[in-house]
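The structure under discussion appears below in the form of structure tokens.
What you see is the complex with one protein chain gone and the rest in place.
When the chains are written out, they are named A and B in that same order, and each has its own residue count from 1.
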Amino acid sequence: MKIIYTDALIVGGGLAGLRSAIAAREKGLDTIVISMVPVKRSHSAAAQGGMQASLGNSVKGEGDNEDVHFSDTVKGSDWGCDQDVARMFVTTAPKAIRELAAWGVPWNRIGKGPREVIINGEKETIVEKEAAHGLINARDFGGTKKWRTCYTSDATGHSMLYAVANEALRLDVEIHDKKEAISIIHENGICGGVVARDLISGELIAYVARGTMLATGGYGRIYKQSTNAIICKGIGIAIALETGIVTLGNMEAVQFHPTPIVPSGILLTEGCRGDGGVLRDKDGHRFMPDYEPEKKELASRDVVSRRMIEHIRKGKGVPSPYGDHLWLDISILGREHIEKNLHDVQDISKTFNGIDPADEGEKGWMPVLPMQHYSMGGIRVKPNGESPAMKGLFCSGEASCWDLHGFNRLGGNSVSEAVVAGMIVGEYFANYCSETHLTTNTFTIQRFLEAQKHYLEEILSYDGGINIFDIKDRMRTIMQEKVGVFRNGKDLTDAVNELEDLFKMLKEITVTDKSLCSNPELNEAYRVTKMLKLALCAAKGALERTESRGAHFREDFSKRDDENWLKRTIATWTNPNDTMPTLSYEEIDISKMEMPPAFRGYGKKGAIILNPLSEKREEEIAKIKESLGSVDRFSVQEAVMPFDLQQEYKRKNERVGVGYD
Amino acid sequence: MSQKDSTVELLTGKGRLGKKSKIPARLDLLQSVTGLFLAIFITFHILFESSILFGKEAMYKLTKMFEGEPFIEGGEPLIITALAFVIFSMFIFHAFLAMRKFPDSYKEYQRYRAHSKLLKHDDTNLWFIQITTGFVMFFLGSIHLYMMMTEPGKIGPYASSDRIYSDWMWPMYLLLLIAVVLHSWVGIYRLIIKWGWFDGKDPRKNRKRSKLAIKTLIVIYLLLGLASLAVYMKIGYDHQDDYGSRYISESHT
Partner (left out) sequence: MINKSAQIEENKEGYREIKITVFRYNSQNKDAKPEYQTYKLVETPGMTLYIALIKIWSTMDHNLSFDFVCRAGICGSCSMVVNGKPKLACKTRTSEFEDGKITLLPLPTFKHIKDLSVDTGNWMNAMSKKMESWIHTKEVTDIAAIEKPVEPDVAQAVFELDRCIECGICLAACSTKVMKEDFVGAVGLNRVARFSIDPHDERTDEEFYELIGDDDGVFGCMSLMGCEDHCPKDLPLQTKIAYMRRKMVKV
């Protein structure tokens, strides 16, 4: 067992982790990133569609700014987000994208003059301004007022991740891959680092640091059908939970994406619909306009996913050996557009389904069905990214519940979040590391190492004959069937009970190979244990939350209930012997909001129980605005909801045509 | 002496100005230049050799022409020696450059073979052809060139045929022919790819086209060479009893 000391330790080498590492290195800190897989293989690489930032370069983005992005994000979240964080985010996102451009991300650029696009399934010609020639382009994405999603064809995450990873290499960030964090070292409520397992040699290593950041991504793989990479098991979140102190937020807030391809679950980017692709049912009918006359296919993800399932339930799905599905039709965009801008989509469809989506008519339609896609929930952190429950433990990216996304995240907002959090939280984290000294004593470190060693040996000693893969499979099926797009009290109760039974069964497994090194079955055994804890948090959270908000939809409580449920679900695992998480709630304060809860503008009307405080706050805001007279939008914002952000990031963003206004 | 750039490079891996040596670039280019030159030489060589297909007189005239007959009465075989010397130097220089690419050790060779057998990849196999034919030529080509340098006078319809048939040179020529035709055309294909000569709008399609053209040329040149060799054999067979006697041009009689 070995101990490695460093100033700043980052667990996870996706966009969030690597960008934070850069922030730490820029402060001159010795920085180590550990990752389960080589960092450039992190799931961030899979993001296809794009990154949101209100540059407003394209004519279709004219008039876009932080305010519009903010409002879209808050509505998207169904008012579940932390509006301070949303403000920090929208103000920094344009800077993030420009920084990435300077690091070499080959963003798609605007060519001046007329250009043919498809809007609403119709060809249209837009004319790009001379002044915008060569600036970063954007495409349309669900739930946004403006075209704001910047992209590199459909490999946005890949380009971003490579640029950030290479920058980290330039700065000599130390990267240790094939190392998995399996426990958090802590003492007196202060985090001291992690115990990690070398996935090659099986060796246990204590990484001890002044500050620790978890940027370990989402937990989508607790579902049977998910667009996530197979490493998205939420191990980082689970080890935080296992401290017994650290709190998780909104674990039931799980997003379903409308268009993964059937049956493999590989995502077909939202860009398909953003660019003008449409959804069709078994009769070839484009049904979304029937439900959402205004936004159609481009309503937010939760809404489109639900409408699709609703439509299938009406018997309009296309039957297949893998269940009913619907069609995604992008052939109307034309072969040239597809081959240039949706190359990967075409590639996926051809390879995995043998369908060329550029083929005209029915032949080119791709089978799609909503599946798990994003984890809004995660480790609860303050706006500076630090856990409120444990000092020195920071978290960023999908693993966190920073709370930018509330109950539904907008497409393109999460790679954006990952990078922006890497900048903002990364800097708070770096400051913390610079100002703090190592306090964890070696005895404690040794104790945590020993504990993990015993734990692994204990797993190997179980001999109940149950196959861990069966437990995993069952868990994922329960989540899929009972904690899915549509939820109800009965199913959720069943789910919670069954998951708890499964959890208890964990001591009856048998791991066939007894070796501690290069033993993929052993890896699975402890990972499934951690996953089950997260599944329980999500299922229990969903059961208790008797309302519908964003992606969380209860058939038995179909209204958003701001009166009782404008709060975050907080989960802890207080005692290691517990078989169920402990839930509590954190109020979301309307009286501080810049945008009090209202109707989102899409989805079912009249499905909200408004909180009277909403109206009161509206009036308050109106008064503040009145008292200000005619001042610029920044002053108004500052007066209504002042927020903290590093000076460098809070600066105004320049835009074509409007300068710094 | 220790002030030399090469000493600095020995110690630091870089030149005195902290720069990488430009030699590898020169060597790479020279390999291509010498290869191209040799290949062009061979394409003409085989064409000239095949003049025997048009009869002894044609070949005789051509030989004399190379000996500079239009200018020098009776021709001067030393011109051939000189030419052969130039070619030989080029040949050795090219071979020397190509050594860089050979497997350095048995281990490398073994790894290469195991890998290419697994991969079964066309262009990788072509390279194997190229190094084996290069290796073969290193010996056979040297013998041939040495003969041409030392006995430049002994070229002609009968002299050559006698050498091929009665002096038992034909097996060597047969091997050399196959080797040189394969090596030079494959070499040219490699040059096309290596420097991107015919990339055009669709480099992938053009690569296929180049390969097809090369394969066709290999067949044509092999047939041509074999036919010439056969004719030399025939002449040599008919002429074996007069071994050593020289051909007398029709224009002299």
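Everything that follows uses one rule, which is that a contact is a pair of C-beta atoms (placed from the backbone, for glycine too) under 8 Å apart; a residue touches a chain by one contact, two chains touch by 3 or more.
A quick note: this is a predicted structure, and the numbers were derived from the prediction, not measured.
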Practice item. Please work out which displayed chains the absent chain touches and list them by label. Key: A, B
Exercise for review: Consider the whole complex, including the chain that is not shown, and state which of A:109, A:490, A:507 or A:623 touches that chain.
Suggested key: A:109
Revision key, fill the gap. Checked against the full complex, the residue among A:120, A:188 or A:518 that touches the missing chain is A:518
Check your understanding: Which is it among A:251, A:348 or A:479 that touches the chain not included here?
Key -> A:348
**Study point:** Candidates A:1, A:169, A:451 or A:624 - the one touching the absent chain
**Key:** A:169
Check your understanding: Tell me, which residues in chain B touch the chain that this view leaves out?
Key -> 19-22, 24-29, 100-101, 103-104, 108-109, 111-112, 115-116, 118-121, 123-124, 127, 190, 193-196, 199, 203-204, 207
Exercise for review: Since one chain isn't shown, list which residues of chain A touch it in the complete complex.
Suggested key: 37-43, 45-46, 94-99, 101-104, 106-111, 133-137, 152-153, 155, 158-159, 162-163, 165-167, 169-170, 175, 177-178, 200-202, 224, 229-231, 263-264, 266-267, 321, 340, 344, 347-348, 351-353, 467, 469-470, 473-474, 477, 511-513, 517-521, 524, 651-656, 660
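Methods note: only the chains that are shown with their structure count from here on.
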Review point. How many Å are there between the centre of chain A and the centre of chain B, using C-alpha atoms for each centre?
Key: 64
